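All protein chains of the complex are present and in place, except for one that has been dropped.
Chain naming follows the written order as A, B and C, and within any one chain the residues start at number 1.
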Amino acid sequence: MNTALISRNDLLLFLGFTIAVLAMPIWLQPFGAAYPDLMQRFAIYGIFALGFNILFGLTGYLSFGHAAFFGVGSYAAVWSFKLLTMDAVPALVFAVVIAGLFALVIGYVSLRRSGIYFSILTLAFAQMSYNLAYSVLTPITNGETGLQLTLADPRHLDRMMGVTGGSPTLFGQPLFGYAGFYFCAGLLIVAFFIAQRITGSPFGMMLKAIKSNQTRMHYTGFNTRPYALAAFVISGMYAGLAGAMLAITDPLAGAERMQWTASGEVVLMTILGGVGTLVGPVLGAWIIKYFENIFSAFNEGILHRTFAFLPDGVEDVVVTVTSKFVGEGWHLTLGLVFVLIVVFLPGGIMEGVRRLFNWARRPASVGRASPRTQPAE
Amino acid sequence: MFEVILLQFVNGLDKGGAYALIALGLTLVFGTLGVVNFAHGALFMLGAFCAVTFQKLITLETVTVDPTQLSPWGTPVEVREPLVQAWLGDFGAVLVNYSVPFSLLLAIPVMLIVGIVMERGLIKHFYKRPHAEQILVTFGLAIVLQEIVKAIFGANPIPQPVPADLRGAADIGAMIGLTPGIITYPIWRLVYFLFSAVVIAAVFAFLRFTTFGMVVRAGMADRETVGLLGINIDRRFTIMFGLAAVVAGMAGVMYTPLLPPNYHLGMDFLVLSFVVVVVGGMGSLPGAVAAGFLLGILQSFASMTQVKALVPGIDQIIIYLVAVVVLLVRPRGLMGRRGVMEA
Amino acid sequence: MTYSRKGMSRRTLIKTGLAGVLATGVSPMIFTRGAWAQEFCNNPTGDTVTIGLNLPLSGAYAEEGADEQKAYQLAVQHLNGEGDGGLINVLTPSALKGNGVLGKKVAFVTSDSQTKADVARAGATRMIERDGAIMITGGSSSAEAVAVQGLCQEMGVIFMAGLTHSNDTTGKDKKRYGFRHFFNAYQSGIALGPVLGQEYGADRRAYHLTADYTWGWTQEESIKAATEALGWETVQAVRTPLGAADFSQYLTPVLNSGADVLILNHYGNDMVNSLTQAVQFGLRDRQANGKTFEIVTPLISELMAKGAGENVKGIFGTSNWHWNLQDPGTVAFTKSFGAAYGSPPSQAAHTAYVQTLLYADAVERAGTFYPPEVIKALEGFEFDGMGNGATLYRADDHQCMKSVLVVRGNESPTSQFDVLNVVREVPREEVDYDPTIFGGELGPAEPAPMC
Partner (left out) sequence: MTDNVVLHVADVHKNFAGLHALSDIDLSVEEGQTHAIIGPNGAGKSTLLNVIVGRLAPSRGAVIFDGMVLTGRKPYEINQIGIARVFQTPEIFPDLTVLHNVMIPALSKRDGPFRLNMMRTLDSETAIRQEAEDILADVGLHERRTTHAGALSRGDKRRMELAMCLIQKPRLLLLDEPTAGMSRHDTNTTIELLKKIKSRGMTKVIIEHDMHVVFSLADRISVLAGGRIIAEGLPDAVRGDPRVREAYLGGAH
């Protein structure tokens, strides 16, 4: 542990994560999820959940309004496309900055309260943003229909450079299909790296300390408000980044991505995967998006084909029963999964992984307390 | 202008009463058990569907198929005879007419059982768990409940009738000596308002003046000590949860004529209930009532054209704006106690 | 665990369990380029062709979604020569043969759009990228339709819109790859105006409650224009939030506003709720300006009417289609749908079914799945027999020009489905309008190089 840059465990985790993300097109194949659009969404919502975890998992503030920053990021990115250029970089920068400023204002006010009162304040701000975006702010947001690109957009930078073309690019490289996926995957890996650094930094420890005991923090000489605000803004910027990425892979920004249910979704992702862990929220995001996109698409035709090997009568029964849980019944399965996970694995999926891991290694090593007690020198 | 404002005020009171009643069960569970119940909306929805079920039961019909005639879509025409009227005669007709209030008789036991089963089976394991986990499990439960309802009743709203004698509007202006026809208000909304007042008062009296209520309130303050006195507080908490479910369910039953229920109804009222409870102060019964009225009246006035002309979109956000202002000015809501739900 | 989908027999796929489930719905994405095939998105090369259904299976419009899905299933059966053939027998002119499309069996994949634009786009993308859908269809809101048709334009995949009533869909947001059979708010206004004038007279004062988003605004504008042309006065137009649930605070000011007609520019559950509550406010028992107070719901469907129950009796509105029309197309479709599902179809089901058939027919006439050719075949296509009389798929904006129904809530329904009566079939000529009034640009027909 003498490298100051990164510890060995962190390095292994980071490398493992990187490989898993880059190899998605391979290992998602058998799950039917290995197509660019869904993998992009995995990356995007992974970032959203990673950022949310910095606030909720580390600092202990449960925000119910993070979708607002996600939405603001999307709108900012689309406006950057419309006004400046189709290049992704200005869109990302613009979105992150705007989302950060928005988070600064909302966080400054909301962090005056804690606990459920904080949650309701953030919820209120997000719902106000949503309602206004849907109606009164239509000139900026294009309301119900969502902000879209049109041929008449000025795109001043592109005009000046003589660039044409109507879809997002990265330095001239178009971002559809797999190019888009690797672009998102790259950003997810960077976002993960930053989250990992934050978690392992003195600043990250302060956030955990705030979650653990805020009173002690005060009597230890810390002004906790700026710490929590910094965490809030960082997670807001993560959300803005994710929102911008969604707008880059699919240039449209709709108001419903700011609704409270969208905020609730990221809460569920984080808890499902494992609050406070690094990998957990990302896993949670993947699972929920998988359900939403794949599980919901199993219709009776597919089920009949799947169970075609069964005798006819049995097949019908099996298909009838299964169809209650997939296709239009996918919400039911999702609800049951939430209940089961939280009852049997309170720490989310990551706790399940940890338990499996401990169970597998228990017989082998008895004195497993040793590795971390080794002096650092 | 006077009558417009007066009418809007009446409307605000009406909305406020409804909000307070809808949020009542949530604040009970918050206050006594310390559980953040995201399934509260689902309980409200289940109550509404008790009314739907009751109405379906009493309007059961004998169906005789007449194969000689075909409907335009090709199925044989069905001749239907209502059963209840056939059995019960005039009383059957009264039953059908008053199906919504009568379905309270179904809703109360059903919701009590639902509440008790929920608490015993799931919620009680979560008293000491973090709020985040309570949210996840109750949210999961809410989804499961609403999907079950969707599987049984479909997704389209199912209208419930207002009893014939209570249809239309009452001229309350004329009652207090104003020009007739100016201040009129739907009778059923007035009924709902009275119903809210009665239920809230009853719950309040129950907690304040009965031994049971005293024990529960003591249990809220210090669960262990009450346990040491040999009082089985767990059982009482179960009953409290059942009571909260009944209150939510009754609120749902009586609301059905105003809002034809569909399976999604619960989620639509969930956020509103939380805002009412938090603005009122977590776990405070009088707070929830005060917050209900405050939000109802302000929402009503914010929806007036004159106000909207001054502040565009104010009616879209007024509820949340009030929540923000109240929480910033009064940290624990209107009547919240210190230290509740702040961790 | 990588494998090529191409090399696997169906048997093996089934054995691989979960993987099989997913892969069977998928047609090959790696094209074998034949000399005969133009290069375009998801050119079907096997013996099946897949269409993508984007349906609201969850959320507030799940009932519409379920009904649409039934209709699509029926259309696919009929195209493949199963069942009674439905409207294939009555469509004129028709190139459909009942042996699939261009000899390929039609299959479909579904996606739950949740009535959210974002989700709908994700679903459409999945069906195009992964499942190889040649055409996307469905939806239950204009936001969805506009969002998905934008995406389809980029991807070079034809979109046959389902329920979408906003002027924008074939107006300022129209797209070369998007086609709408359903009517629009503007046509609602033109169709409803004369009937309202006839029933309620020329001297009326109207109060609008309008859903506060783009669809609501266009509808309010259209109805205002139509009623003011009759000589009505608009007292007030108040915007209400989407999903308000309780509209009482917007209804109280109506009472003493001096208006004698309330127009509810709401859709779906908002309409069900606002209508129910308006009736409870005693508005219809009221006298104002010496006349009986009336309520109008410009867009109404039988599902909404069912939701509003008794309250819809005697209320005027417009519909795209209704099952109790008596033309051969309607009779055939109602019978066919009723035989399969035991209930008459809704207008959502009808438009979904018709769109599928029209697409298939256009492909047959074009002799290829190549979208620019199919688009050409659809543009300016004149047909009849689908339940709306003689119809034109207008080339300028891809809007179907056909008759529009003015309907009225049935006072004495004979069954739970018999909730609306057709008052008047407003002929196509009357609801015609100049496509340029809404602006917009269709864009190019050449498929994008992506996908």
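Everything that follows uses one rule, which is that a contact is a pair of C-beta atoms (placed from the backbone, for glycine too) under 8 Å apart; a residue touches a chain by one contact, two chains touch by 3 or more.
Small disclaimer: the values here were computed from a predicted structure and weren't measured.
Trainee: According to the contact rule at the top, which chains on display are touched by the left-out chain?
Mentor: In the entire complex, chains touched by the missing one are A.
Trainee: Using the document's definition of touch, tell me which of A:Phe203, A:Phe291 or A:Phe325 contacts the absent chain.
Mentor: Residue touching the absent chain, from the options given: A:Phe203.
Trainee: Please identify which residue in A:Gly16, A:Pro226 or A:Pro311 touches the non-displayed chain.
Mentor: A:Pro226
Trainee: Spell out, residue by residue, where the missing chain touches subunit A.
Mentor: Listed in rising order, the touching residues are 1, 4-7, 10, 197-198, 200-206, 208-209, 211-213, 215-224, 226-227, 230, 369, 372-373, 376.
Here is the rule we go by: only the chains that are shown with their structure count from here on.
Trainee: Roughly how many whole angstrom separate the Cα centroids of subunit A and subunit B?
Mentor: The separation of the two C-alpha centroids amounts to 34 Å.
Trainee: Residue numbers in subunit A touching 2 or more other chains?
Mentor: 131, 134-136, 331
Trainee: Please list all residues of subunit B that touch 2 or more other chains.
Mentor: Touching at least two other chains: 316.
Trainee: Given the complex with subunit B, which residues does subunit A contribute to the contact?
Mentor: For subunit A paired with subunit B, touching residues are 56, 62, 109, 112-117, 120-121, 123-125, 127-128, 131-132, 134-137, 260-261, 264, 267-268, 271-272, 275, 324, 329, 331-332, 334-339, 341-343, 346.
Trainee: Which of the residues in subunit C end up touching subunit B in this complex?
Mentor: My answer: residues 59-63, 65-66, 212, 236, 238-241, 243, 245-246, 248-250, 252-253, 255-256, 269, 272-273, 276-277, 280-282, 285-286, 303, 306-311, 323-324, 331, 334-335, 337-339, 342-345, 415, 417.
Trainee: Per the contact definition, I'd like the list of subunit B residues that touch subunit A in the complex.
Mentor: Going by the criterion above, the answer is residues 36, 122, 125, 129, 131-133, 135-137, 139-144, 146-148, 151, 267, 271, 274-275, 278, 282, 312-313, 316-317, 320-321, 323-324, 327-328, 331-333, 341-343.
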